[in-house]
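Shown next, in C-alpha cells, is the structure this report addresses.
Note that one protein chain is taken out, while the other chains of the complex remain in position.
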Amino acid sequence: MSVKTLLAAASLVAMAATAQAEVKVGLITTLSGGGASLGIDTRDGFLLAMDAAGRDDVEVIVEDDQRKPDVAVQIADKMIQSDKVDILTGIVWSNLAMAVVPAATAQGKFYLSTNAAPAQLAGKGCNPNYFSVSYQNDNLHEAAGAFAKSEGYSKPFIMAPNYPAGHDSLNGFKRFYGGELAGEVFTQLGQTDYAAELAQIRASGADSIFFFLPGGMGISFLKQYADSGIELPVMGPAFSFDQAILQAVGDAALGVKNGSNWSKDLDVPANATFVSAFEEKYGRLPSLYAAYGYDTANLMLSALDEAEPADADAFRAALKAAEFDSVRGKFSFDTNNHPIQDIYIREVIKEGDIYTNKIVATAIEDRSSAYVADCPMQ
Amino acid sequence: MSPILLAEQVLNGLQSGVMLFLMAAGLTLIFGVMGLINLAHGSLYMVGAFAAATVAGLTGSFLLALVAALAAAAAAGALVELLVIRRLYAKDHLDQVLATFALILIFSEGTRWLFGSFPLYLDIPEALSGTVTLPGGIAYPAYRLALIGVGVAVALGLWWLNARTRLGIRIRAGENDREMIAALGVDIGKLYTLVFALGAALAGLAGALVGAIQSVQVGMGEPVLILAFVVIVIGGIGSIKGALIGALLVGLTDTLGGVLLPELFKLFTDPASAAASGSAFASMAIYILMAAVLIWRPTGLFGART
Amino acid sequence: MAEPVLATHGLSKAFGALQASDGISIDLRPGEIHAIIGPNGAGKSTLIAQICGALAPDIGRVEFLGRDVTRASTEARAARGLARTFQTSALAMEDTVLQNALLGALGASGRPWRFLARADRDASLRTRAEAALEAVGLADLAELRTAELSHGQRRQLEVAVALTLAPKAFVMDEPMAGLGQEGSKRLTGFLDGLRAQAPILLVEHDMDAVFALADRISVLVYGKVIATGSVEEIRRDPRVRDAYLGEEA
Partner (left out) sequence: MSRESWLNAALLLALVVVPGWALWADEPFTITLATRAVIFALAAVGLNIALGMGGLVSLGHAVFFGIGGYAMGILASHAQNYTALMEWPFVIEGTKSMPVIWLVAVAASSCAALVIGLLSLRTSGVYFIMITLAFGQMMYFFAISWPAYGGEDGLSIYVRNGFPGLNTLVPIQFYGICLVWLCIALLLYARLMRSPFGLALNAARQVPARVRAVGLDPRRLQLVALVISGGITGLAGALFADLNRFVSPSMLSWQMSGEIMVFVIIGGVARLFGPVAGAGFYVLLEHLLGGVSEFWQIFLGLFLLAVVLFGKGGLVGMIAGRRRDG
C-alpha cells in the first residue's frame, strides 16, 4: 500500500515545486569532524562551477552532515520538507549515501552523487532519479587490478578495512587482476597501526602491494610502510593519494601508483580551466572530490538548460544525455546512470614543495561498472 | 606461520602495548590520586601530536618536537586542571564524565579551528629510520624498537618516581588519605595540578611518538582512550603495575588476535571470507579478554580488593 | 539453658600483619542483652562485619538460629532475621523518614519486585513502618526528609528501620554514639524493653548504658575476648581493669 501512497505524495510535492521559478539544490556534505577536508573540497568544487555559470535562478543550500548517517537523513528531510529542494547532492561517504539516497529518490527527488556510489545503487537498487557523476565505487580498485595484471605482477598482497567498501575494493581489484594472491587481509576500520600487516607482507613473499585505506588509515600505513624496509611496488585507489592527504604523508608516498578517473594534469581544456580557476579562488590545488563536485554542478546546469526538474522525465533525459564539458573529457552514462569513462594510473610525484600526481598510463578504457546487468533499467 | 614471523608479531604487540601504557599510566595515576575519571585524556594525546607536528614542521628537529609535545600537553593539562578539573574532585563520577566529555568537544573542535581539517605531517627522525636486523633474522624498524625502549624507560621512571622520590611519597599518601596529606602540610592543590600535568605529559608524549608513524588528525585520541580504559579495567584502576601488565596484554591480544584468528578461520572457509569473519572476531578479542578478567577478578588484576 | 540465637566459634580475621579478630567465640541467648566493649581498635567493628556478613572470616564459623551462616550473604542473614544498626547512620538521606522505614518493611516482606503499585499505599508495609516509627517516637516526623533530621533523630530512625524487620536478633553498633546524656537515657530505656522482643548484641562505648542494660559483657582487646561475664564479674575482673577500665580510672 505504502509505495503507491508515497508516489502520490511525491507527485504532489513535485507539482508544488513548479510554482516556484527557482530551482533549489541541497548539498549535504561533511564540513566538520573527521573527514571534513573531503566535504570542503566537494563543496568548493561544486560552488566554483555555480559561480562560473553565474545563474541566479539556482539556489544551493549547503549543510554539514558531521559524517553521521542520522544527521544526513535529518538534513535531507529538512531540505525536502522545509526547503523544498528539487535536487540533492554532495554526500561523500557510502554509508551516508545509503541512508539518504533510497528515501530521497523514493520521494521523487533527484540525487546526483559527487562521490559515494555503492554497489547496491548501481545494481539491484538502481533508480532513474539517481545519477553517479563520480564513478562506481569499484572502478578505481578495478583500475589498480588491471594495472597489476598489465605490469605482470604475479603475487600481490591485498588489504582493505573490514567494512562494505573494503570488501568491494578487494573484489574490484580481483575482478581485473584475476591471478594468484600472496595474501588477502582485512584490517579494522580506523586502525592506526599496521605493524602486524607489514610483517605478514614481508613474510608472504609478495611481489607487490595493493591497499585501500581511506583517510588517516592510509597516512598511517604509508608512513609505517616507508619505514619497514619493504621495497615493493605499491598500488591503490586514488583516495589515499589525494591532494590533501599527500602533504601529510610526505616522501613515503612518492612513486606509488594509483587508479583514478581524474588527475590535475589530465589534458582536457575543461580541466585546465578548472584547475587554474580553483587554485586562483581557493589558493590550493584541487582534489578528486573537488573535480567531482565541479563536474556534478556542470552536469546539473547543462540539464537545467534543457528542462525544469519539475518536468521529471525531460530533466532526467537531459541529465542522461550528459551534454557538458567534463574535466575528465569523455563522459557518458550507462543504463544504470553510472559513468562510462577512462580510468588511469597516476604516480605520486613532487613538484617543488608540493606532493601531487601525474598520469602514467590508461588502465581501462570506457569502463562502466560490474553491476550494470543487475540493474532493472535497461 | 613461521616462528620468526610469530616472534615479530609478538614484538609488534609489545610495542603497541608499551604505547598504550603511556596513556593508561596517566589515566590510572590521575584516578588513583584524585579519584577522577578523565575522558579528555585522549585530547591531551592529540595536543601532544599536534604540538610535535607543528614544531617539527618549523624547526625540523624531532627532539625539539618531543619537548614541545611534552610541554604543550603538560601545559594544557595544568590549565585544564586549574580552570575546570579541580572543581570536579568533589563531584560525583557522573559530573566528571559529562564535564570531561564537554572538554573533548572543546579540544577537538578547537584544534580543528586552529589547524584546519587536514591531517598534519610528522615523520620519524632520520637517525631512527630504516630497520635493524635482530637475532633470528627479523628486520625490525628501528623506530619501533626505540618506542619499546622509551616505554620501558618511562615505566622504570614512574617506578622510581613512585618509590624513591618525595613526590612519589606524596602521591602514595594522596591515594590513601587526602586529609592526612593536607595535615602533613603539603599544598594539595599544587600536588593535584602537578599529577594531572604529569599524566597529561605522558599522554602528549605518546601522541607525539605515535603521531610520527600514524596520522596526526583531529579525533585521533578517542580510540586510544577507549583502549586505555580497557587496559586499566584489566590491570586494576589506580595501579601503575596493573596498567603496564594490562597494556601489554591488550597490545598482544589485539595484534595476535588480528593475525591468528583469520588464519584459524581459514581452516574452515575460503580465504576471503575467513579474512573478513576472522577480522570481525579479532575486533572483539580485547573486550572478551576484559570480560574474562572481570569474571575472574572484578577489580582487575592488581586493583584494590573491596 | 536455652540454645543461643547467635553464636560465633573461633572467628579470626587478619589484615596483613594485624590480627583484627583472634579466635572470637561469643554467643547471644534469648531475651538477653550481650554487650561487647573494648578500647578503640580492639576489633569490634571487624567482629560485627563478620557476624552480619559484610566481611568473610579467615577461619571460624557464625551460627544463627542453629544454622551455619558463615558463607551466607548479608542480605540472606537479614532475611533470616538478623537486624543491624550502623555506627554512622546508613540512611537514604534524600528520602523521607517514612520511606526509610518502608524500606525496612519492604525488606521484611521479601517482595520488592512490584513495579506499578505505590509503596506508600501498601497497607501492610505502611502499618509495619508506622508502628516502628511510633515505637521510637518519630511518628510525627514521618514526612520529613531524612537529611533534615537531627543526629539523635537519625539514631532513632536507625533503630526503627531495624525494628521493621521484626528480627530474631539485633546487632547494634554503638547506637548511643553522639546522643548526649538525655538521648542516651531515653534510648537506654527503650532498648531495655526491646530485649523481650529479641536479644541484642550491643557494641557500645557508653559505659553507663552498658552497665545499665547488659545481662552479660564480653571484653575485646586486640582482637581477643579476654573476659565474658555478668556486669559484676566484669567490674571485678582484674584483667579487664588492667587492659581497659584501668586507663579510664
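A few comments on the model shown:
By letter and in written order, the chains are A, B and C; residue numbering begins at 1 in each of them.
Please note the rule applied: contacts are C-beta pairs under 8 Å (C-beta built on N, C-alpha and C of every residue); 3 or more make two chains touch, one makes a residue touch a chain.
Please read these numbers as outputs of a predicted model, since none were measured by experiment.
Put simply, the hidden chain is in touch with A, B, C once you look at the whole complex. Residue-wise, the contact with the chain that is not shown comes from B:237, picked out of B:154, B:237 or B:274. Residue C:54 is the one among C:54, C:139, C:177 or C:227 that touches the chain not shown.
Screening C:103, C:138, C:159 or C:217 for touch with the missing chain picks out C:103.
For chain B, the residues touching the chain absent from view are 31, 37, 84, 87-88, 91, 93-95, 97-99, 101-106, 108-110, 112-113, 222, 226, 229-230, 232-233, 237, 276-277, 279-280, 283-284, 287-288, 290-291, 294-295, 298-300.
Mapped onto chain C, the footprint of the missing chain covers residues 52-54, 73-76, 78-79, 83-84, 86, 90-96, 99-100, 102-104, 106-108, 110-120, 122, 125, 143, 161, 164-165. Seen across the whole complex, the unshown chain contacts chain A at 1-3, 5-6, 9, 31-32, 36, 63-64, 68-70, 73-74, 77-78, 81-82, 94-95, 98-99, 102-103, 106, 118, 120, 162-165, 167, 186, 188-189.
Just so we're on the same page, only the chains that are shown with their structure count from here on.
Taken together, chain B and chain C share no touching chain.
By number of C-beta pairs in contact, the leading pair of chains is A-B. Relative to the whole-protein C-alpha centroid, the nearest chain centroid is that of B. Distance from the chain A centre to the chain B centre is 36 Å, each centre being the mean of its Cα atoms.
Measuring from the averaged C-alpha position of chain A to that of chain C gives a distance of 74 Å. Shown for chain A are the residues that touch two or more other chains, of which there are none. Chain contacts: chain C has no residue touching two or more partner chains.
Looking at the complex, you find that chain B touches chain A at residues 1-2, 4-5, 8-9, 12-13, 15-16, 108-109, 112, 116-121, 123-124, 129-131, 139, 141, 143-144, 210, 212-220, 223, 255, 258-259, 262, 271-272, 275-276, 278-280, 282-283. Across the interface of their complex, chain B is touched by residues 32-37, 40, 162, 167, 170, 181, 184-188, 190, 192-193, 195-196, 199-200, 202-203, 215-217, 219-220, 223-224, 227-229, 244-245, 247-252 of chain A.
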